[in-house]
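Left out: one protein chain. Kept in place: all the others.
On to chain A.
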């Protein structure tokens, strides 16, 4: 089957989108979440189960501890407390662990072993997945149910000193706090002194219930000099002293208090042998956890057992029970049983029951077949036993039998808890490698196919042979399918963790496998063809050496450099700098080309004596003196460009010379408009200046001028009808902004009522649809009528102007200059650079792509989810409606790439004489977009245990996926335009 290069590229990108979607689904496992997360109404606690006789204990059990102090030491690895270092440097803690009234554990943290997710895990008892971050749009506030929220609701007074991450996570939860920043890693004394200095006073006071201390110094020392540095010992001794001070103070207080107090010593994550953390090695995962309270039994001398291994999430449930609070909803941890061991059996059972009920509720919300889960069965069983026990307990008060039965029920409960907790936590932590592999394979196969078909697709005919029937008869195809399905069966039946690709219906999974093997066959056949043709060419002597112009070289190097830069987290954070840099360099390269054509155009290349004889002899000569080689092709183009140049008037020549500089100036101004990225985000920029309420007048003038400029730039090629519509639409945009109070309106002075601007926005939507409709109508008419070309050009331009109008509505008013400059740069480049210099289709396409990317960042976007302007999704809508809101937000975010791509269609269909230009452009666009995506997928897979995987790499992955989706839409649009042309003779 023969396909146009454009159609082929569109299909490829569509398959790639599928691959990326599967990959993303595997990369971001769904979180374990109770169904009623958003509502926080107080549920009544589960009553004590009872068979027949009614138990009167329906309220929450009272707190076990009066005051609780949590001393969290960042990067407190287990051997710092329980190992030789602990014995040496932390004598008091060692004494408490070995003989005192304490319980010690090795708490296992789940990767990513980074502070913020770990704090969330400690306080919510859940395992934070990345999806949480997206769901909260990077809002740092912890919205999930957690111990601190419950404590606050119960009227407990919480005090916090230490890492300011807590203050961001729990704003307004603390009655008193002092945050220290962890920004200066080289400081390891001040950060801790800033925490300790408060202790003296606080420990004397009575007005708190929960005190949280987060010490950062140990982690900083680890980052600086590793876990074996002598500084570690000093720091541990210091911490030991602090802990002793707190413990003494608590003990002295306890005498007059009713309830005992609890001191918790814990770490958030461990420390690897190099001193960093983030991944999942044993050293990073194991943390120390020591609970100290006089309520616990003192241990006999010489009883030095190795501490039990527990999960870090278990602390949340324990704290909740200890403070007499409801267990956080999404908790997957279980109560640390030794803590309640000293209590009467009835209370112990009650605590365990509460925990099990909470876990089983969570299981019901997340697993469809929860009734078959062994944990749930165990829970039902133990609940029944518990009920029987209560009945017997209420009847006959105490006996030996009752105690024995009670301990049996306890064991049953503990088993149930363990099974439930395991099956819940298994769902979140692991990457679903199988789905990731399937997605990555699809994407890479498509990329290979695209790369292999470059020579064919960029040939003048721009058509490709896609062998669709041959795979059906090839052995390879069936073998691959067989192997793939064998792998599928093996993986899906053996794996313990849930896997998305396995849970897909068989038909869909089979389809994906079919696609994979078909692609493999296509690649193999394309490869053989290339090799064969290369051999044939190899026999011919002297293939014409096409020399790359400086611009091609820049484009190639720029693309490569960009891909390489994706491996560094800073370059991803500051990706806008890469694009600005590339675009500036592109402008300078264009400037150089323009100058050369201008000054040397008439007598250019005097040394090159070959241009009279551009034939095989010329090519031969070129090969011989490589330094002087000017290939015939390149030479022809330069000639043509130079002669085209000469035909321009002197005024236009001057414009040609000036336009790259004008573009550079434009870009520099836009750079100052929105500071984005991480390092520069806090710097003052024009955008903030404009949006501050003092400068509303300036913003209004700017917005009005920008809208006027948009009209002037767009109207010149529109039909009269759409000119009027455009003018009214832009007026409507201003009215909308005035109505919602962004800009001042000239006709409502001093009137401060701010509406949602629904009417105005819908007024603009009407014109957007009108212009798009006229454009489509013109395009359709061009298929049948004789005046095809003109109607087509006008139709395309109208679609373009409709998109511009929509962008003007959705962009924030201070970003309107971005839209204007985008239009201005497009006009300048098209008229004075691409046309006179006769750039090839591939070059023009890549330049459009680069500019599109740069404008994406000019608008204030970055690779951080937080910069997405969500408000665009509410323009003209009464309330949140999912489909239009998502569409509008996506359009507003990707305005730059979309507008540039649609300008590309316009430019090529109006200027280019070659009938295959659009197909070439589509192919190039698909290729240039899919290379970074594929490279990035491989990178992310290999860096999945990187320290910044959740904060930097994952959001970028989402952006890349979305960008690919937009690209697919653009490619389909290209192909559609190409089809309308094909039908014309």
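To be clear about the criterion, a residue touches a chain if its C-beta (ideal position, glycine included) is under 8 Å from a C-beta of that chain, and two chains touch if they have at least 3 such contacts; residues count from 1.
Methods note: contacts and distances are computed from a predicted model.
UniProt records the chain missing from this view under the protein name "Phosphatidylinositol glycan anchor biosynthesis class F", selected from "Intraflagellar transport protein 25 homolog", "Phosphatidylinositol glycan anchor biosynthesis class F", "NEDD8-activating enzyme E1 regulatory subunit" or "E2 ubiquitin-protein ligase peroxin 4". Among A:237, A:294, A:364 or A:585, only A:585 touches the chain that is left out of the view. Touch with the chain that is not drawn comes from one residue among A:77, A:671 or A:839, which is A:671. Considering the whole complex, the residue from A:180, A:313, A:423 or A:577 that touches the absent chain is A:577. Touching the chain that is not shown, out of A:141, A:527, A:556 or A:595: A:595 (per the contact rule at the top). Of the residues in chain A, those that touch the hidden partner chain are 568-571, 573-574, 577, 580-581, 584-585, 588, 595-596, 599-600, 604-608, 625-628, 630, 664-665, 667-668, 671-672, 677, 679.
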